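One chain of protein is taken out of this complex; the other chains stay put.
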Amino acid sequence: MSEEKKTHKWEMVIDLDRCTGCEACVVACHAENNVRISGEDEAAQGRAINWIRIERYWEGEYPDVRTRFMPVLCQHCDDAPCEPVCPVYASYHTPEGLNAQVYNRCIGVRYCGNNCPYTARQFNWFDPHWDEPLAEQLNPDVTVRQNGIMEKCTFCVQRIRQGKERAEKEGRPVRDGDITPACVQTCPTSALVFGDRRDPDSRVSKLARQDRAFHLLESVGTHPAVTYLKRLT
Amino acid sequence: MRPVTEHEMTVRALFKPSVYLESLVAKLRDAGVPEDAVEILSPLPLHKAALLRPARVPLHVITIIAGVVGISLGVMVAGGTALLYPIVTGEKPIVAPPVLGIIAFETMMLVAIVTTFVTMLVRIRSESRNAAERDPRIDDGFIEVILSLPTDSARFEMVRDLLQQTGALEIRHRHPTPSVPHGAEREGRVTAAVLVAAWSLCGMQACSRDMQEQPSYQPQEAPRLHSPVGSVPRESRSVLKSLPTQQLVDEGAGLFRINCSHCHGMDGTGNGLVIAYLKEKPTDLLAPDVQALSEAALYDTVTYGRSVDGRDVMPPFKGEMSAEERRSVVMYVKSLSQP
Partner (left out) sequence: MEQEDRHWERIPKINHELLAPLLVTHWTYFLLIGVLACLVAAGAGAWTYQVQTGIGQTNLHPPIFWAVYIASFIFWVGASHSGTFISGVLRLTKAEWRRPVTRIAELMTFISLIIATLFVFYHLGRVWRWYYLIPYPNQREMWPNFRSPLMWDATAVFTYATASTIYLYLPLIPDFALLRERIGGWRKPLYRVLSLGWTGTQNQWQILETAMRIITPLIVMVMISVHSIVGWDFGVSLVPAWHSTIFAPYFVVGAVHSGMGLVAIGLYVLRKIYRLDDYITPEHFDKLAKLMLVTTLSLAYLYFAELLTIWYANIPDHMWVVDALLTGPFAVPFWFMATCIYILPLATLTNPAFRQWPLGVMIIGVLINIGMYIERVLILVPPLSYPRLPFNWGSYFPSWVEMTIIVGSLALAVLLYALAVKIVPVISIWEEKE
């Protein structure tokens, strides 16, 4: 299977023991991916769009309360429930294991959003808007999505493309650490690690093999590409 | 019903619903009137009607054939299109048998029902009598028997007597004019319109231009945020190294090839590829008066372009090249005169 070795399988590891819940990843993702700013009113309605969010859970009873943080983003499932339900192929699986969303195909039936057990998919309820001069900081490599379509984490596919193209130009294979999505790059505690799971020596492969590893909602059988690490106490 | 010819006449008899049609038809047959020349019009289906000429192909056979066609249509649509454009979604197979079953069931029903309906329409129309012949009293519960007879007065008399004996309330006869097929032209036009619409559909694009205009800053787009008037680049000309290094000149040569050579030519003599289309010949950069210009003057020309008599003959390169790049181009132009 030499052909298979050539393609990558992009995966992420999230170390919950390292996550401090600072939400730097959320901000970085907003900046990198032109995620629309929803504003106060829409956020109150539950419509704030986040491609990655920090889920916060409380443990114990007052005063012995502990906070648990869990960053959740699109899990890029191998058997993604969101993909086959799309009637127009807006949601499909790339050969590199990404769960891609084709904005131009999407007609907004929103079945994928319902069928995602992680509620990772977000919908554009209105046309996006940025106050001047905020529009000037928009990333030209990422499409600004219009009203009426679904969107979600892409694992910063534009950065993956860039990394692969640079490596090709320099005539070398993509090295581990060449490609970092915005959230991974920003994480101050390096709780997020990204890489090629087909490469057994990549950091992501090594971490995912640890016995702390688990998948979110593993029982649903979606085979997520995001592995969480958590020490059992 | 066989077509009515010019040598025939139509006899119409109106009966009460209690008429015993079977014996009437039998009597007519004995009198030499063939069964297919007899037509019975009624406001209700007469299940015991004597004459029913069965169609050549029974309707249910057509329905079954159409159903099979529908199944293959469904398999083609659901499986064939998936194979034509195989897109991986989740771990579902490209051609999934349960999906084929569901879609094929629906298309089977669709094609079967529509075909049955259309066949029925065609047959109803072909069995239709001229509506003007129809007695409106039929709707109030009478039965009309229509006979097509050869124009022969003796036989007509006999048939009329026969009908009267059976209890006809009223008997009329006339020589019909062959009916002219109507509406064919309009139907043709409708068909043509449908075909044209279907053909134009084939050229349709499956992509939208919905998100084509992006608010983000795009490559090749004119700069949006301009520096205020009079501001100086942080790395301005004065702070740049004054001596042209070979590296700077080489970089300038590359930029010259990209930005300048199509007009000024690869060697700078002004014989670029596009001069045939220019009204104003580009300047020969090797000319002594050009080479005599100062670096600053050349830099300004590259930056702001040049205009002769109010017409722009050379565009500004402020947007295309940075200050440093423009300077390296100037270095290269200066180096052209050196051997």
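As written, the chain order gives the labels A and B, with residue 1 at the start of each chain.
Going forward, a contact is a pair of C-beta atoms (placed from the backbone, for glycine too) under 8 Å apart; a residue touches a chain by one contact, two chains touch by 3 or more.
In this text the structure is predicted, and so the values were computed from the model without any measurement.
Undergrad: Tell me the shown chains the invisible chain touches, ordered by label.
TA: A, B
Undergrad: Touch as defined at the start, partner being the missing chain; which of A:T94, A:N115, A:N139 or A:Q162 qualifies?
TA: Of the listed residues, the one touching the omitted chain is A:N115.
Undergrad: Which listed residue, B:R29, B:K92, B:R160 or B:H262, touches the chain dropped from view?
TA: Only one of B:R29, B:K92, B:R160 or B:H262 touches the chain omitted from view, namely B:K92.
Undergrad: Tell me which of B:V11, B:L28 or B:A78 is the one touching the absent chain.
TA: Considering all chains, including the one not shown, the answer is B:A78.
Undergrad: Just the residue numbers, please: which parts of subunit B touch the chain that's not shown?
TA: 1, 17-18, 39-49, 51-53, 55, 58-60, 63, 77-78, 81-82, 84-85, 87, 89, 92, 96, 99, 102-103, 105-107, 109-110, 112-114, 116-117, 119-121, 123-125, 127-129, 131, 133-134, 136, 138-141, 201-208, 210
Undergrad: Contact with the hidden chain only, please: which subunit A residues?
TA: Residues of subunit A in contact with the hidden chain: 42, 45-47, 53, 55-57, 72, 81, 84-89, 105-111, 113-115, 117-119, 121-127, 146-150, 216-217, 220.
In this text, only the chains that are shown with their structure count from here on.
Undergrad: Counting in whole Å, what is the centre-to-centre distance of subunit A and subunit B, each centre being its mean C-alpha position?
TA: Result: the chain centres lie 39 Å from each other.
Undergrad: Residue numbers of subunit B touching subunit A in their complex, please.
TA: 87-92, 207-208, 210-211, 214-219, 224-225
Undergrad: Would you tell me which residues of subunit A are touching subunit B in their complex?
TA: Against subunit B, the touching part of subunit A is residues 34, 77-84, 86, 89, 91-93, 95, 103-104, 128, 130, 133, 135-136, 138-140, 142-146, 223.
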